[in-house]
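What follows is a set of notes on a single structure, which appears directly below.
In this view, the complex is presented without one of its protein chains, the others remaining in place.
A and B are the chain letters, set down in written order, and residue numbers restart from 1 in every chain.
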Amino acid sequence: MLLDTTFDPKSIIYLFDMIGIVACSVSGTILARSKNFDPMGCILVSMVTAIGGGTVRDVMLNRHPLFWMVDMNYLIVITITSLIFQAFFENSQRISPQTVDKWLKFTDTIGLSAFTLIGLKVALSYGANPLIATLLGIVTIIVGGMIRDMICNEIPLVLRKEIYISAGIAGALVFFGLQHLSLPSWVVEISTMLTVFCVRMLAIRYDWYLAPVHQWFNIMKK
Amino acid sequence: MLLDTTFDPKSIIYLFDMIGIVACSVSGTILARSKNFDPMGCILVSMVTAIGGGTVRDVMLNRHPLFWMVDMNYLIVITITSLIFQAFFENSQRISPQTVDKWLKFTDTIGLSAFTLIGLKVALSYGANPLIATLLGIVTIIVGGMIRDMICNEIPLVLRKEIYISAGIAGALVFFGLQHLSLPSWVVEISTMLTVFCVRMLAIRYDWYLAPVHQWFNIMKK
Partner (left out) sequence: MLLDTTFDPKSIIYLFDMIGIVACSVSGTILARSKNFDPMGCILVSMVTAIGGGTVRDVMLNRHPLFWMVDMNYLIVITITSLIFQAFFENSQRISPQTVDKWLKFTDTIGLSAFTLIGLKVALSYGANPLIATLLGIVTIIVGGMIRDMICNEIPLVLRKEIYISAGIAGALVFFGLQHLSLPSWVVEISTMLTVFCVRMLAIRYDWYLAPVHQWFNIMKK
């Protein structure tokens, strides 16, 4: 559906990126509110969640100025999202936490696909090899949520059950595989995002998780 | 009182900065001791508390060498403060924890005013716009205490009840407002520090805190 049309893929990446930023802001605000953070604390945790991963990636690559210093939209979108959520959605009788959670998983996964692709592209443009680029793609995905959980004194969920890193690695494999076939860059990019999106959505839908390594051989034996 | 005299404001900022460094060292040492850290662990937590915020700000701005690598006074003051506190004030019968806490809140607020101003000035000198500069001023204030609390497995107090970020924002507003009026820089700087100091001291005195956002409208309706 997406593949048989021509468009500026950059705009799609940017749109998906912003959807992910909004999702991260909401998840940061929810966790911060549950720990009784004040409004300013909630906004700060939202910022850490949304731009923490990209910031660590940029610092590791020595990429300055940082992406959110160049494009003001990030800080503005995060602040407005967090304030709106704190004002209207919290304690809302009309919208249940389950509905919020469902939408959050969907928008978060859209963001995940954009974050992975952006991480890969930024790392490659700074001369990283595929292994480093994949790692920096994963850093972009998970470090924000990890710092959020560290601030809020929780053990990061992204490292335990959720198919986050695996989805990112699947996306990276598709990216480098298709790039190797010299396909046009927008095909590579859309396919990468679709892969990340589908792997995580299927994992959520069918409750997939990665078995412990010492069970892999037993599973293969069966 | 301060305004009708001429002096080198830099020395006042530096003095206030060092008072803040001492306050951070003491608060870091107190928390680390309460978690049974050894003397070296206490010094390290003191360093993180005192120079962590400025370090993250400098790394984000790509400002090298870091401020504490240029001016050795920071590391020396922190180490000596932490050792003296561990040697004489801990388990002291003459000085109650309440007295320490009271002095700590006072000196910490002096430091807060200097940290905010230094953060703003450093960020502006690296070409940051007012929004980024304000955020980096806040980073300078709170990141040290946040990492201290994360190391010690506590939920950061600065993000919950304390008027830290709000005092920093008030200071930034005064700073950019007075700068817009083309007042001399020492007037702008002293006013900024006074604002931060007064907002936080009043907040401590009258137990001010920021209400949750969804209550703001109810409060306005009343």
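Quick note on the criterion: a contact is a pair of C-beta atoms (placed from the backbone, for glycine too) under 8 Å apart; a residue touches a chain by one contact, two chains touch by 3 or more.
In this text the structure is predicted, and so the values were computed from the model without any measurement.
> Please identify which residue in B:Phe37, B:Tyr126, B:Phe175 or B:Phe197 touches the non-displayed chain.
In the complete complex, the chain left out is touched by residue B:Phe37.
> Taking the full complex into account, find the residue in A:Ile12, A:Met60, A:Leu173 or A:Cys198 that is in contact with the omitted chain.
Checking the options A:Ile12, A:Met60, A:Leu173 or A:Cys198, the one contacting the hidden chain is A:Met60.
> Based on the whole complex, identify which of A:Ile12, A:Val100 or A:Ile165 touches the chain you can't see.
The single option touching the absent chain is A:Ile165.
> Counting contacts across the full complex, list the positions on chain A that touch the omitted chain.
59-62, 127-129, 131-132, 135, 138, 142, 146, 150, 153-156, 158-161, 165-166, 169, 209-214, 216-217
> Residue by residue, what part of chain B touches the chain that was omitted?
32-33, 35-41, 44-45, 47, 55, 59, 62, 64-66, 69, 72, 75, 83, 86-88, 90-91, 150-153
What we mean here is this: only the chains that are shown with their structure count from here on.
> Could you grab the centroid distance between chain A and chain B? Build each centroid from C-alpha atoms only and quote it in angstrom.
Result: the chain centres lie 32 Å from each other.
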